[in-house]
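Take a look at the following structure, please.
Complex shown without one protein chain; remaining protein chains in place.
For clarity, chains are labelled A, B and C in written order, and residue numbers in each chain start from 1.
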Amino acid sequence: MTMSDDTRLAMQGTIEALTSGDGSEPVVVNLGPQHPSTHGVFRLKVTLDGEIVQDAEMRIGYLHRSMEKLAEERTYTQNIPFTDRIDYLAAMSNNLAYCLAAEELLGVEVPPRANAIRVMFAELQRVASHAMANGTFINDCGAWHTPLFHMFRDRERVLDMFEMTCGARLTTNYMRIGGVAFDLPDELLPTLEQFLADMPENIANYEALLLENEILHARARGIGVISPEMAINSSLSGPVLRATGVPWDLRKANPYCGYEDYEFDVPVGEQGDCFDRFLVRMAEVKESLKILRQVVDTLPDGPWLADVPLHARPDPGESYARVESPRGELGFYLVSDGGPAPYRFHCRPPSLINLTALKEMSIGGTLADAIVTLGSIDIVVGEIDR
Amino acid sequence: MTSSYDATAAMEIVNASAPGAACVDDGVLFLDPERLVEAVRTLRDAEASDLVFLSNLTAVDHELHFELVYHLQSLDHNHILQVKARVADREDPSLPSLTGVYHGAHLQEREVYDLFGIRFEGHPDLRRMFLWDGFPGYPLRKDFLQMPGQVRAGLPGFPHESEENAWPVPGSVPQRPMHPNDPQPEGELVVAEPDGESEESS
Amino acid sequence: MSDFGFHLAFWSLAAMTLGGASMIMISRNLIHAVIWLVMSMLGVAGLYLTLSADFIAVVQVLIYVGAISVLMLFAIMLTPRAERDNSQNMKTGGPAALVVILVMISTLWVAIDTDWGAVREAALTEQARLIGESLIKHYILPFEIGAVLLTAALVGAIALARQDDEDAAVHASSLQAELEGDASVDPVDVVDPPIPSDGEAGS
Partner (left out) sequence: MTDFAGLTSVLGSTLGAWYDFRDLNNLQRLITEWIADWGPDWLASIIAGVLGTLGILGVIGPTLLILIWVERKVIARFQQRYGPNRVGPKGLLQPVADAVKLILKEQLAPRAADKLIFFLPPVLIFVPGVLIWGVLPFGPRMSVADLNVGVLFLLAVSGTTVLVIFMAGWSSNNKYALFGAMRAVAMSISYEVPMVLALLTLVVFSGTMSINGIVEWQQQEDVIFILLFPLSAIAFFFAASAELNRTPADISEAESEIVAGYHTEYSGMRFGLFYAVELGNTLVVSAFIATFFLGGWWLWGLDQWVPSWIILLAKTGAVYFLLIWTRGTLPRLRVDQLMSFCWKALVPATLLFVVVAFVERTLLISEGWDTTVALPIMAVFNIALTLGAIMLFARVSRPAALRRPARIRMAGTEIGGLRAARQVASRTEEPQFQVGGD
């Protein structure tokens, strides 16, 4: 009486399943690293009991480029293009955060026009990034690309504006230590005006399509809930934190680049679920448009780049500058030893840290819920792995 | 505007419950690694400091020691405090994990473990994160991939610059005195000298 | 329809039915067996068609192919993998074969013994209506009893399927005993090996 090894293994599994109490064998399913809903090379290992997620473990590092090490061998200016590649969907915000940190280290004063241009592009970047985030989120909910393509249209116009200003659409490399690389081209402001004029109607269209959609409500409400206490303790930031009701926005809390001069509001959610995150992003786009309007109206004249030596050697010391990137609190921690390159270059990646609570959010839901939750956190793998 | 929380005030809060666990040097709060968890929990729970949000956690390799840098943020008081702790042991650096105090330290400590090789005692899931298991070495250490003859990664100076601006000598990095309670490294730590005569440090 | 067409249809359908049935016996894989069963049932449905019983044929496909086989597949998928495939150690094989042979002999006897008077009338056209009417009018009591019986079976199946922990423990221990009784090889440890701690790795 001999059993095959397969039979023996299977029997062992059955015994384990029976003694574990629920009488069924869990299935481990790999989502990624190449999977339509993982937004990059991100791998999520979920253990499923039927469709219910029992455990979710993420495996990352597929896009690790060791930027923090590379940056230690390049001068402060040479490091700016790296920051584009960290979060390639919000390159402007990354440029900005790094330049702020470097300026703090070098003690550079930024001219007012540069500050206004920086705010303009940071907010345009937020509009583009949130368009991408919300579009892919609806896609993760199972829509057949329609909202995504509509939102891509807006993003496309923003990227066109980036292109006419600095020649690049995605990895812009536009900010410089002490200002921005180029002044605004003549055709930018009319394009921006047209964009600002068109956006309210577009947003109204999205809201008509999505906000009262019963299926979207059924898919996103009460899913991936996290309490404000847990969110703060898990260092979540950005729309994920604000959706729980915590009004924490670095543009208000720690204004940089003259954000204190602009009137805008911080939308917060109530229940901390996926739908609130979606709504917060929708509302933030409107606030960004408000800021853009004010920037265009009050754009000062003058130089757009402070006089910073290209071969700058900051004094030994350290700096930690943070901005509110579309994904949350994006910080750069630089240590200088007086040399031409940073002694230590560290990026505080909101995408990575927002994933801390992914396991807690997805356990107990279904596989489909886990994917919606992942979509609502809005990760960029370049920033997770760096 | 986020203000910097006064390090001295923080030191007093910590030392009130755990005497000697904190000291201030040059405006920076240093914590005793042995009592790090207790001290940080005190800072988090005290009404005056209220540092509930772990904004950033990273490490810096200062060659003689590792410096752990924590940026703690109070959301309601809107102030931020930079806290540091030092580990001198290069062979097997270890530090208590903050995951019990801040859940947000979970992935950041894994990252530091992965890239610096600093173990965090009490971390529930301390594995390499970006690099695969068995990857040789810890890339963000300064001596990673150090070549014979002391050729090392780094930028000695700007291109076309004179010799005098070469890479600063190790040890000229600003070194703050270690905390008196820090465990002292056993034996003498040999530091790489620029002339390429002595042995490597580890 | 002439005799040739009829014979062609009959013999090919009969071959399909019996071939499928014998493949069920041969295949070790239970899922394969269900697929062969479906083929056999489709053959039976075809045979009904040759008898001009199109209502019965369609119902055969609807219920046996569309529903019963899917139900069987579900049952197989819900069974733990160890008990899924045709076991190699058939303890009850002998008695089962005996019972099957007896049933087959008696069926054949009935089939040969019966005087199959061929009906020369045209086939009924409105079979569905006739069957429905006779079920509702003449055979209402058996029909209803059947319905109640099926409902009871449904409830019973649910009650049986809700296996509580004690049953699971008993089941597990019996499986364990069977596994330990199999002394040919040492029990395989299926617990995943612990992830090696990599603290030692590297410099």
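Following the convention adopted for this analysis, a residue touches a chain if its C-beta (ideal position, glycine included) is under 8 Å from a C-beta of that chain, and two chains touch if they have at least 3 such contacts.
Since this is a predicted model, take the numbers as computed values, not measurements.
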| item | value |
| --- | --- |
| Chains shown that the absent chain touches, full complex | A, B, C |
| Hidden-chain contact residue, picked from the options A:Leu216, A:Leu236 or A:Leu289 | A:Leu216 |
| Touch with the omitted chain, as defined above, among A:Met161, A:Met199, A:Val240 or A:Leu367 | A:Leu367 |
| Contact with the hidden chain (one of A:Glu72, A:Glu103, A:Asp276 or A:Asp337) | A:Asp276 |
| Selected residue (touches chain absent from view) among A:Glu68, A:Asp87, A:Glu123 or A:Asp249 | A:Asp249 |
| Among A:Pro36, A:Gly107, A:Pro185 or A:Pro200, residue touching the chain not depicted | A:Pro36 |
| Positions on chain B contacted by the hidden chain, ascending | 50, 52-53, 74-78 |
| For chain C, the residues touching the chain missing from this view | 1-2, 4-5, 29, 31-32, 35, 38, 54-55, 58-59, 61-62, 65-67, 69-70, 73-74, 77, 125-128 |
| Residue numbers in chain A that touch the chain omitted from display | 27, 29, 35-37, 51, 138-146, 149-150, 153, 209, 211-219, 221-222, 228-229, 232, 244-249, 252-253, 265-271, 273, 275-276, 279-280, 283, 366-369, 371, 375 |
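Definition applied: only the chains that are shown with their structure count from here on.
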| item | value |
| --- | --- |
| Inter-centroid spacing, chain B versus chain A (mean Cα positions, whole Å) | 27 |
| Of all residues in chain B, the ones touching two or more other chains | 128, 144 |
| Per-residue multi-chain contacts in chain A, two or more chains | none |
| Complex contacts: residues of chain B adjacent to chain A | 1-2, 52-56, 58, 60-61, 69, 71, 75, 78, 82, 102-108, 111, 115, 128-132, 139-140, 144, 153-155, 157-158, 161, 165, 167-168, 172-174 |
| Residue numbers on chain A that touch chain B, as the complex places them | 60-61, 64, 66, 68-69, 72-75, 230, 232-236, 246, 248, 250, 253-255, 260, 311, 313, 316-318, 320, 322, 329, 331, 333, 335, 337-341, 343-344, 346, 348, 352-353, 355-357, 385-386 |
